[in-house]
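One structure, pasted below without further comment.
Every protein chain of the complex appears in place save one, which is left out.
Per-chain residue numbering starts at 1, and chain names A, B and C are given in the order in which the chains are listed.
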Amino acid sequence: MAYLVTVEEKRFKLDLKREGNKFIVYVDTDPLEVSVAEVGNPSHLSLIAGNRSYDVQIEDEGMVTVNGETFRVKVEDERALHLAQFTGGARHLEEEAITAPMPGLVVGVEVKPGDRVREGDGLVVIEAMKMQNELKAPREGKVKEVFVKQGISVNGGDTLVVIE
Amino acid sequence: MAYLVTVEEKRFKLDLKREGNKFIVYVDTDPLEVSVAEVGNPSHLSLIAGNRSYDVQIEDEGMVTVNGETFRVKVEDERALHLAQFTGGARHLEEEAITAPMPGLVVGVEVKPGDRVREGDGLVVIEAMKMQNELKAPREGKVKEVFVKQGISVNGGDTLVVIE
Amino acid sequence: MKREMFKKVLVANRGEIAVRVLRACRELGISTVTVYSEADRNALHTRYADEAYEIGPPPATESYLRIERIIEVAKRSGAQAIHPGYGFLAENTHFAQACESEKITFVGPSSKAIRLLGDKIEARKTMEGAGIPVIPGSGKELSTEEEAVEVVGKIGLPVLIKAAAGGGGKGMRIVRKREELAPAIRQAASEAGSTFGNPTIYIEKYLESPRHIEFQVLADNYGNVVHLGERECSIQRRYQKLVEESPSPIMTEELREEMGKAALKAVKVSGYTNAGTVEFMVDPQKNFYFLEMNTRLQVEHPVTELVTGIDIVKEQLKISSGQPLSIHQEEVRLFGAAIECRIAAEDPENNFMPSMGKITELVEPGGPGVRVESGIFAGFEVPIFYDPLIAKLLVWAPTREEAIFRMRRALSEYTIRGIKTSVPFHQEVLHNPHFVKGEYNTTFIEKMFGGMRLKRGDHRIAAVAAVIASIQREKALATSKGRKEAHSLWKLAARQAGLRRF
Partner (left out) sequence: MKREMFKKVLVANRGEIAVRVLRACRELGISTVTVYSEADRNALHTRYADEAYEIGPPPATESYLRIERIIEVAKRSGAQAIHPGYGFLAENTHFAQACESEKITFVGPSSKAIRLLGDKIEARKTMEGAGIPVIPGSGKELSTEEEAVEVVGKIGLPVLIKAAAGGGGKGMRIVRKREELAPAIRQAASEAGSTFGNPTIYIEKYLESPRHIEFQVLADNYGNVVHLGERECSIQRRYQKLVEESPSPIMTEELREEMGKAALKAVKVSGYTNAGTVEFMVDPQKNFYFLEMNTRLQVEHPVTELVTGIDIVKEQLKISSGQPLSIHQEEVRLFGAAIECRIAAEDPENNFMPSMGKITELVEPGGPGVRVESGIFAGFEVPIFYDPLIAKLLVWAPTREEAIFRMRRALSEYTIRGIKTSVPFHQEVLHNPHFVKGEYNTTFIEKMFGGMRLKRGDHRIAAVAAVIASIQREKALATSKGRKEAHSLWKLAARQAGLRRF
């Protein structure tokens, strides 16, 4: 199966197949033999890729830590890719959903659909653990949708705003 | 509820009630206020008993570690105690049920009701994980009941033999 | 004054420093008592002490700062002494006084010394009077703007406006232009009043690129005083120290002797006893100026312990129990080099935002020359109510160069999952060429650091890992056994990027 993976600003196309207890991974056509083992819990892995040993930690929030360095990662599989092509192709992948990092109360909404935002502009303010946290735009773009309004409670993971 | 607890060679009668997030424990009539908190996992507890702080680890095998010292422990509750009284009183407390430590197949029964056994005598052989394990008499006594026969499967915790 | 060691000591603190003091007590055969807030029921210190008493709700003002409750616990438990750690009540004159009047030994200096040195203007005057260099400035509280203008006329701009009751960088304000002076003074006085309950301010010359170098001192009740050499603490962010080391990269034998003498003089002139720290600013020409004296155990005390072999907490307990110092100045030698990294529950990639939550996995570094002072454990929920410092990582090695390599190695082993920590920040500092050369000062973070680096590691492996993890998750989903763990991995693929920068 093919996957499109975005790691920070870089994109990789991966294809892989399982061979016994190993994976053969084709990263942009280079084949790489990868052995995987759990380290105490399922989100902590040891990867030996081409005999190089890596410590890998998978976090809920779309973060992967490799040898102590944390990368933002997004995985889309073949099906999602097909879907994306149907509904408008590559550009559509550029949408970003800003989600609540924790449960809390929305105490401020600073944008409305159609607003242009720059990286770092405030979008929504959530109060949690007696602290107000302003969620900021991860990049430049246009506000496509706003899903919340002041005074409502949100759960961690709820989508608040979509930027395109 | 009352409990009879055997710790190594010592026996304690405990009565306890919950008060908010604390327990009031009567150990041989002495009341003791005990606060309990989990330490990372449910089998690792912090006990503060009468303001003294204890680190407690509960192991599957009927072992309790308190501040680094491991004790063999057996807990019997009120119901078991009542039952014991109906069927023959205090002496009856001396009964010991030998239970299956794991699911498995009974491949041998070495005693029958009425047999006298000495500590260490074989009682029942259970096969599990391709290993045969012989359950031995924990002490001297008379076999009161045998609940299993060769060829049957048992679950972990099933009573196999009772010695009195 | 008794000379026998205490039989029972109360530690009135939490986190790594409470554990540090409890360990010292355990090694000295002293029974221990501690106090805890409702948020710290399963905290390390609560579990480490022999006795633990709940003293109130999570906020420190309702628990760790409640003087009367802590004194009550000491009396009830029969503790002969109270060690305050650092922070909370460590430099609180009222607390030291309350201990004194209840005949409980306060492990620290007298309330009188705390008061004198806590008033930064008084402390400055005292040191200046003893011939210790101080930074040019008003030398006294300012009542009018005219006075301020006159002082600035003498010492020149830029200047620093400071609160007399401040310290540790709190309530300071730099003035670079004459027209900013008058409003800055008004604001500073008003802030000092509301923050410290005392609006008194004073002015000092602002040193442009100073180093922060401090001397650890020990003084017993019989007039014996020693200093244990220096710690360089110039790696700071908003006046909060982040990395400390000993010896200082700029230290020479001569300068150490000179500054050490000044430190000893500061102790004597202030009638100070117990462990303390004399802080100096050092300018690029290696002129040094008294900054303030900290009347407590410092966060960074283990740096000195590693290079001298002296256990400062045990020395505190010995001094407080009435024993004379067993160390003479000529026996104190700095051997090798030590570095400390303060590990905080903060996200260095997101403006050091506090990152509280449950520690889901913890692997602390080990092996040669590594010391971990930890206040956490796997499964511990870092409370939001207290300082984000969760642990200190220290290394010792024969040379500074080896210590730097060792610290990098130790940081690479540190695994703290469930929250963000400053470990990646420290890795960055330890690779910074200015730091490596030892050519840095208090402007390091602002001017030399350059922020968190772009990822240098292998993006490709991160991509491979993410895909394999999502496949493993699918496999796990197929078996009911792994359902729970798999669920959280599933999110990896399902969520979109962009949700972290809040």
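Please note the rule applied: contacts are C-beta pairs under 8 Å (C-beta built on N, C-alpha and C of every residue); 3 or more make two chains touch, one makes a residue touch a chain.
Computed from a prediction, not measured in an experiment: that's the story for all the values here.
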Displayed partners of the chain not shown (whole complex): A, B, C
Candidates C:G229, C:P302, C:P348 or C:P388 - the one touching the absent chain: C:P302
Contact footprint on subunit B, counting only the chain that is left out: 3, 5-8, 10, 12, 14, 16, 23, 25, 27, 32, 34, 36, 40-45, 47, 49, 54, 56-62, 64, 66-77, 96-101, 120, 133-139, 156-157, 159, 163
Subunit A residues touching the omitted chain (full complex): 35, 37-41, 44, 46, 48, 51-53, 55
Where the missing chain touches subunit C, by residue: 19-20, 23-24, 26-29, 302, 305, 309-311, 335-336, 361, 363-364, 366-374, 377-378, 397-398, 402, 405-406, 409, 412, 484
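Just so we're on the same page, only the chains that are shown with their structure count from here on.
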Distance from the mean Cα position of subunit C to that of subunit A, given in whole angstrom: 36
Where subunit B touches two or more other chains at once, by residue number: none
Subunit C residues counted as touching two or more neighbouring chains: none
